[in-house]
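With one protein chain held back, the other chains of the complex are shown just where they sit.
Then we have subunit A:
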């Protein structure tokens, strides 16, 4: 009789009771991520900066806020061709960069040997208001572009207004609807081309996964799913369909973030397999390997590089 325990009141495991008690406080929802970063987890895993040829980047910090960078690139560049065959021409360029990074202000400038200039500004005017500007200037006529964004972060929403050259205007808004779900929309008007568009997006995020979907009047339907298997491992999948150009691509990939290296790989429905490895050889010294094999087009790209600083 000593071994028998009388049945007590119905006991619920502690975790389940906490979940049952957690009610969504709709007045206290988290702030969603910016609209343009909706697919960021999938993009980070599936779209690393693959390159072909040699790449060398050297960053020298002059003080805590200011640094200079030198980049050398040598490799073939693909040029658009009428036929299905890929045409590549060998190119080489040197890029000089200056970076000023402050908690409230970030200024980045890059100038290339072919005369192109890239400039980026990010200025936190207040805790909630940020101004971002981006410019690409070129010697060639009508090839220079500039765009300014005004981002406002609310309690459980974010909004953005953007203006660009060629009479480009755009606005986006994203709102947290529940603790896990956020919905948003965007509109744009390109004055020079007399085109306008509207799009809608949704993002569902939990501790274990992120699922996003986006539809736009430009014909794009983009879906993505990322499974956070552990702190070091993510698996991602995305689906992109353009119902106007009738183009469809789906890709599946993995992202392993280890102590000494980061390895990303993917395969897509067009028969293209790619991998990207960043290995930390020493403090401030990174070795990069990039590979992409397109079985359909019989196009093979291999790149290697070194990053210092």
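Here, contacts are C-beta pairs under 8 Å (C-beta built on N, C-alpha and C of every residue); 3 or more make two chains touch, one makes a residue touch a chain; residues count from 1.
Basically, contacts and distances are computed from a predicted model.
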| item | value |
| --- | --- |
| Identity of the absent chain, which is to be given by its UniProt protein name, from "Translation initiation factor eIF2B subunit delta", "Mitochondrial import receptor subunit TOM5 homolog", "Regulator of G-protein signaling 9" or "Exosome complex component RRP40" | "Mitochondrial import receptor subunit TOM5 homolog" |
| Touching the absent chain when the full complex is considered, from A:166, A:198, A:248 or A:285 | A:248 |
| Candidate in contact with the missing chain, chosen from A:38, A:174, A:223 or A:272 | A:223 |
| Absent-chain contact - pick from A:94, A:123, A:169 or A:256 | A:256 |
| Subunit A residues touching the omitted chain (full complex) | 209, 223, 225, 227, 229-230, 232-233, 235, 237-239, 241, 246, 248-252, 254, 256, 258, 268-269 |
